[in-house]
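Just dropping this structure here.
As you look at this complex, bear in mind that one protein chain is not there, while each of the others sits in place.
== chain A ==
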Amino acid sequence: MHTCALSLPFPSSKEAQIACNSLSVDPEPRRDVSKSLSVESNVLSIHFSASEARLLRVAVGSFMEHLILVVETLREFGPPLQQEEDD
């Protein structure tokens, strides 16, 4: 089993949680690759495991592309607005 662990600090815990939510939804296309995401204060931790190093590399590479897009979106359109309505 091959694994990869990443931890990424964000400007705030709110932003780390947004990134975690945005990136957790899509299942890995292959069943022999798994990823889990968690947030502790402002740090997003990602853990990958795969049966082959090749599969791990593809999964991490594809994840990084989405992660960069989320980070850029947070930078361009952040910081998070405060919830104004009562719902």
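One rule holds for everything that comes next: a residue touches a chain if its C-beta (ideal position, glycine included) is under 8 Å from a C-beta of that chain, and two chains touch if they have at least 3 such contacts; residues count from 1.
What we mean here is this: contacts and distances are computed from a predicted model.
Going by its UniProt record, the hidden chain of the complex is named "N(6)-L-threonylcarbamoyladenine synthase" among "tRNA (34-2'-O)-methyltransferase regulator WDR6", "Superoxide dismutase", "Coatomer subunit alpha" or "N(6)-L-threonylcarbamoyladenine synthase".
Not every partner is drawn; the one left out touches chain A at residues 18-19, 21-23, 25-27, 29, 65-66, 69-70, 72-74, 76-84.
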